[in-house]
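Every protein chain of the complex appears in place save one, which is left out.
Chain lettering (A, B and C) follows the sequence in which the chains are written, and residue indices restart at 1 in each chain.
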Amino acid sequence: MTPERAANRPMEHPTQDGKKLPVEPVDRVTIRFAGDSGDGMQLAGTQFTDTTALLGNDLATFPDYPAEIRAPAGTLAGVSAFQISFSSYDIHTPGDQPSVLVAMNPAALKVNLPDLEEGGILLVDADTFTQGNLSKAGYAKNPLTDGSLAGYRVIQVPITRLTTNAVTEVSGGGSMAAQSRNLFSLGIMYWLFDRDPIHTIRWIEGKFKNNPDLVAVNRAALQAGYNYAATAEIFTSHYSIKKAATPPGTYRKISGNEATALGIITAGKLTGLPLFYGAYPITPASDILHALAPLKNYGVLTFQAEDEIAAITACVGASFGGALAVCATAGPGLALKGEGIGLAVMVELPVIIAMIQRSGPSTGMPTKSEQSDLLMALYGRNGEAPAAVVAPSTPGDCFWTMIEAGRIATTYMTPTFFLSDGYLGNGVEPWAIPSLEELPDIRVTHRSDPEGYTPYVRDPRTLARPWAIPGTPGLEHRIGGLEKNDITGTVSYDPTNHQRMVDLRAQKIARIADSLPPSQVDGDSQGGDLLVVGWGSTYGAITSAVERARSEGRSVSHLHLRHLNPLPRDVGEILGRFDKVLVPELNTGQLRMLLRANYLVDAKGLNKVTGRPFMIREVYRGIISALEGTR
Amino acid sequence: MTPERAANRPMEHPTQDGKKLPVEPVDRVTIRFAGDSGDGMQLAGTQFTDTTALLGNDLATFPDYPAEIRAPAGTLAGVSAFQISFSSYDIHTPGDQPSVLVAMNPAALKVNLPDLEEGGILLVDADTFTQGNLSKAGYAKNPLTDGSLAGYRVIQVPITRLTTNAVTEVSGGGSMAAQSRNLFSLGIMYWLFDRDPIHTIRWIEGKFKNNPDLVAVNRAALQAGYNYAATAEIFTSHYSIKKAATPPGTYRKISGNEATALGIITAGKLTGLPLFYGAYPITPASDILHALAPLKNYGVLTFQAEDEIAAITACVGASFGGALAVCATAGPGLALKGEGIGLAVMVELPVIIAMIQRSGPSTGMPTKSEQSDLLMALYGRNGEAPAAVVAPSTPGDCFWTMIEAGRIATTYMTPTFFLSDGYLGNGVEPWAIPSLEELPDIRVTHRSDPEGYTPYVRDPRTLARPWAIPGTPGLEHRIGGLEKNDITGTVSYDPTNHQRMVDLRAQKIARIADSLPPSQVDGDSQGGDLLVVGWGSTYGAITSAVERARSEGRSVSHLHLRHLNPLPRDVGEILGRFDKVLVPELNTGQLRMLLRANYLVDAKGLNKVTGRPFMIREVYRGIISALEGTR
Amino acid sequence: MSGKGAHSEGEVLTKADFITDQVVRWCPGCGDYSILAQVQKVLPTLGIPKEKIVFISGIGCSSRFPYYVNTYGFHTIHGRAPAVATGLKVANPELCVWVVTGDGDGLSIGGNHLIHVMRRNLDINILLFNNGVYGLTKGQYSPTSEFGKVTKSSPAGTIESPVNPTSIAIAAEASFVARTADVDPRHLAWTLEQAAAHKGTSFVEILQNCIIFNDKTHDPFLARSVRHDRVLYLEEGKPMLFGSEHPRGIATEGFAPKIVEANSSGMLVHEPGLQNPSQAYMLSQLTYPEFPVPLGVFRRVARPTYEELAHGQVDEAIHRAGGPGDLGQLIKGKSSWTVT
Partner (left out) sequence: MSGKGAHSEGEVLTKADFITDQVVRWCPGCGDYSILAQVQKVLPTLGIPKEKIVFISGIGCSSRFPYYVNTYGFHTIHGRAPAVATGLKVANPELCVWVVTGDGDGLSIGGNHLIHVMRRNLDINILLFNNGVYGLTKGQYSPTSEFGKVTKSSPAGTIESPVNPTSIAIAAEASFVARTADVDPRHLAWTLEQAAAHKGTSFVEILQNCIIFNDKTHDPFLARSVRHDRVLYLEEGKPMLFGSEHPRGIATEGFAPKIVEANSSGMLVHEPGLQNPSQAYMLSQLTYPEFPVPLGVFRRVARPTYEELAHGQVDEAIHRAGGPGDLGQLIKGKSSWTVT
């Protein structure tokens, strides 16, 4: 194990049975739990995350699911992994490489070993290295015995057998052992990183409250793992990670999709509008539906539509009716919504389209992440049909950016895109819980005064048309997808009117920039050698890489764009202050194209389209190359 | 009348009844026939066009329909117009302004008068200027009597009454007169411009061959108009327009949509593939379906799908089955096809998507034209999903560009967009009929050899994968929308494979540029003050405007792009040879954005989004401003 | 374009209140005029203030309808009106929502939304103007065009069995299914009243004449001279009788319908309220010339509406939780920690 900045002085620490083992304080650890889809790795990772969050470490997670469909047990395609990085200081990513790998079977080892740090800890369930499993994983020889693992600290534990023993004691039979092997491993990790298993025990008790057998079995497996690690002397020391020096406040753990769902509910409350959420299930956006559907006591109406076209057009209908209408989808779904969004552009009604981007094109790799739908959000519909686009940068920021989407949509009467992705959506971080007073005031009032009302008369500041909703006496009017006459809103084929309306729709979106604060540059706001410009989920990797380069004295700064349409007014000017511009994106250069076209700067791309997030070192190397001009 | 370059010497010319009236030779005339939708203006215009084409004039037409739905007779919304410009020299547009306006009722006058040239001829049906019609058209006073038409050569003819008289003679009743007023006006125009009505008489005879009464009525109306003009001395002279000095060859008149349909059939024959055309009706693309459906003896299978999604996915299915699959649509339809096209990108099957662009966004103005779907063609689907894009520049060029689309699609196994628009689709020009030998050899052979076959092994030159179709023994294979493993084509979630495939798909499209000829610059290919870069239907207006500026000695050249993705390799270099770049487009600057992003040139836009084509003088003025740097 | 002055509940409305200032733009002689007139006649009788009435349409000649009715209106995109109406009605259940669609809009591109809105039983009224053709795009065949029909897009005749709108509606579990015709204004008005009175999705097929592209398509049985002999007017609780000079009735032979002399034994009585939809389905399959064409209400059954169930779940959740959810609590989540 090579924990980052591992301290030197081992400390004494009492174990459960009174023996003392040294506790090494370390600053950051990255663990990856890997096993078969059926092995409960996501659960083990989530439990470790919860416990770690409560201890006050900073943390970030990366659940890496296999393809949506279940693969046969023991095969490479069936491997599921969960990575957590936690530390005593502020971190921004789940870590480039695990320093600890838990491999529950040979396939998990095969898939994940290449990522393990040199000298890292490798915990394997030795019982699973049978001939059958080895060949399913494509191992010709047993890696546990052929010397190929020499570069790691290999801890072989007969996890299956030990779990069975522990489980048999409490339940009179080992049949439930297979389902609790993950908890045994988790117990080992708890001991190794000095975490009390109590939180997970409580969780087990709650989850299985109607089945005391299951409580006993799972608790036994967890305890057995913990005790085994403490007593079997498989580790020479264990590690402690201090609380992170986080600003005071109350925190919770949150995933991007949870924060998005919370943001949706909150935007509904803040605008004072009824909330209509219409969606068709699709990976990785479905969890937002799953999060909202049970919150009926918050007044949210969720509608599972027959397809994405129905979802967006139902949203347009709900918006016509005065609701805050929100839908979420992924690429293939957005490819179907273009016409409906175009209608919302024409009738100038607010709708929020949350995009949880995934790898494309076509069905692509549904469980993998990518940033390749920015241009579709901007241009994926017919005619000149401008809409607003914002993008959150961290899981917790999904909450704030969703509220901003709500503000923009309702203030400017426009469809508004929210571009998250699978990495943000499923990733978890500690999040400072805001008080309700901190939340912006974005209350909306529907037009009710018939005096001077016409459907397309505009607010002189925002250029928004009035939101007059059915049920309001005296404001009866008709709208539709045909070109509208300026002010009156009747159908018009007049050439000059069309030009005016095209211009007005564009200006309205451009005016959003008036309401944006000055852009924040991390680093040297006055300029320098290199500006790294990013958007969305690459925030963590870019931040860390820039910090690293700056700590080496390099002149590198970072601008992370939350608003992609319109771009903030100061972006061109900021770009001009730097010699070079580098745009890391998980696509082939979509924001880069916009920056080049808008500002004629020779922005270079750092592009990766593998379905995986950037590693810090990839961005760091990109920065170095850009600075050296070798790109 | 102020015909362009009108000659000075009036000539003698015998009229039908022996009287002689002077014939003035002129070089170019632009006539607009305008009336109610029910007045048969499109028919009159088309007949005039046919006759004029056979006389060997160069010509261009612009039919301007009202909204798709029929408006009440006599109202402004119901006015339909047809403009034809014809000349003794090479022309490129239907003329900025008519020099002759035929107005069949007050509404037609009201709508079209603003466009009539100062001093132009205005022929009106005086009988229609009743109180009722005047007020339907919004005239407070009768323009025929209030002096407001002083600036024109007004010819008032009681067309309704004269037609009724003529018709009554042959049919024993005037009830059919309303339908043949257009032919009376056409007769007048035939006399005025010295054209023999015989072609139209033949057409009447053919069209109504089962109804001798109708033949008699229509012929009588036409003849009556002709004779009236010849004898009533309403004109002091009439005009002749010499044949255009066209290169030798056989010509026909063709509209863009006709040429597109012909191009589709021809691409089928040239590739040697069965032809599958799947479409859902939509203005202005439906006429392609109407043109192809009756050509069953050419083996074309037309499929009217239940919607645009079914149309594109049926095309993908037909392509999987080895057919040349083509669909055509307009903006709202394309907004629905994104997901299906993305599938074609992933499975790398050829499909041609003909876009007959119309005014957007949303339903927009269905009968009006625009170039605002270029970015949707490029980016309107999820993920990194590159496809080829070509655009025809004139009605006749639709034929050639469609064949080019067929070449690209089948050579590179890629969906290929063909971006026409309503103006091109409905506009008509004389077209040099190619001999079959002139047509390119783009024969396709499906893979049949199982030796070394895998679904994604690539041609090293084109990077195309083999087209192996069901029915071929030994090539059974499975494809789909999930990411494909390089070469084998099985499903793959491997990160490096995904990057490779994203790169390969991009490179394959980029390689198309290897097959393109050097770009043609009209003007100074070596460089100069200003390069005007256009694409699609603006060709005529830009060409004329550049010619005019050049004739004044200005350093202006013109590059018209047929290939929009990939852009030809020499574009960047060509742009670099000019001080300034101007990009006229009927959108807010879509190609301009691509040029700026790709080449970092400060290309300026000349943009118009009114639903109407550019006038020559608008482009000309844009050129002058750009040269003067006042923009 | 806005309504002139405020109305409120209780005020007495007339047909004139429902006419907009827009010039009606259908071809002279189009059947749509008759439908518009009847709708404008029926609306004031419903006792609903006009600001609570909304017309939602797709795209097509028929879908221009909302522009001409002085209530709230939304001319949406092709085929999607049922989905737009769903969002509107769920967001705002007290509105009286009408969907106007055509045979192309509702059964070709929009067939799926139509089916799903019916099985969900939103309380809306759907008027499908069936003219057997795409009018707006100038004359292609539609899903209801008869087999073999020659149109611009089928110059050799269509090769598709048409969709039967009422059969599809019944199979999609619509709780109210009716058919009427533009040329029978009294029956049309009556049917609209029935549809408006029904709680749940009311599906009304309106046989409509497109004088330009499909003139007289329904004339073989709707023409005034033959109608009495070729139309079966369905009346609740009455025997299924038709034919004025020579009255006959519908009876059953196993599960197949047959024509019998009036007052024969076994003549069926019309019961639109039967839970089992088989009889309604059989009626929907009666087509000319083998059978008279039924006009009237095929099926009318009670079922809770989607929006009342959806809001019911919300109310119940609030009730069970002892009040509306607390946003602060929700944001805080189940497990949090404090850094001081």
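Simple rule for what comes next: contacts are C-beta pairs under 8 Å (C-beta built on N, C-alpha and C of every residue); 3 or more make two chains touch, one makes a residue touch a chain.
Keep in mind that this is a model prediction, so the values were computed, not measured.
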Seminar exercise, completed: Touch assignment to the omitted chain, from A:27, A:194 or A:307, lands on A:307
Exercise. Quick one: which of C:183, C:295 or C:317 touches the chain that's been left out?
Worked result: C:317
Exercise. Touching the left-out chain: which of B:48, B:139, B:251 or B:599?
Worked result: B:251
Exercise. Which residue from C:83, C:115, C:181 or C:241 sits in contact with the chain not drawn here?
Worked result: C:115
For this session: Spell out the interface residues on subunit C facing the chain that's missing from view.
Result: 108-112, 115-116, 119-121, 143, 156-157, 159-164, 167-168, 170-173, 252, 254-257, 268, 274, 276-279, 281-282, 285, 303-304, 306, 309-310, 313, 316-317
Exercise. Which parts of subunit A are in contact with the chain that was left out?
Worked result: 67-73, 75, 77, 280-283, 286, 289-290, 293-294, 296, 302, 304, 306-308, 332, 362-363
For this session: Name every residue on subunit B in touch with the hidden partner chain.
Result: 50, 53-54, 56, 243, 246-254, 262, 265-266, 269, 274, 276, 278, 295-301, 303, 305-307, 309-311, 313-323, 325, 339-340, 342-343, 347, 399, 433-436, 450, 453-455, 468-482, 488-491
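Simple rule for what comes next: only the chains that are shown with their structure count from here on.
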Seminar exercise, completed: The pair out of B-C and A-C sharing more C-beta contacts is A-C
Seminar exercise, completed: Rounded to the nearest Å, the gap separating the Cα centres of subunit A and subunit C is 44
For this session: Going through subunit A residue by residue, note those that touch at least 2 other chains and give them in order.
Result: 309, 339, 342-343, 347, 480-482, 491
Exercise. Residues of subunit C that touch two or more other chains: which are they?
Worked result: 59, 77
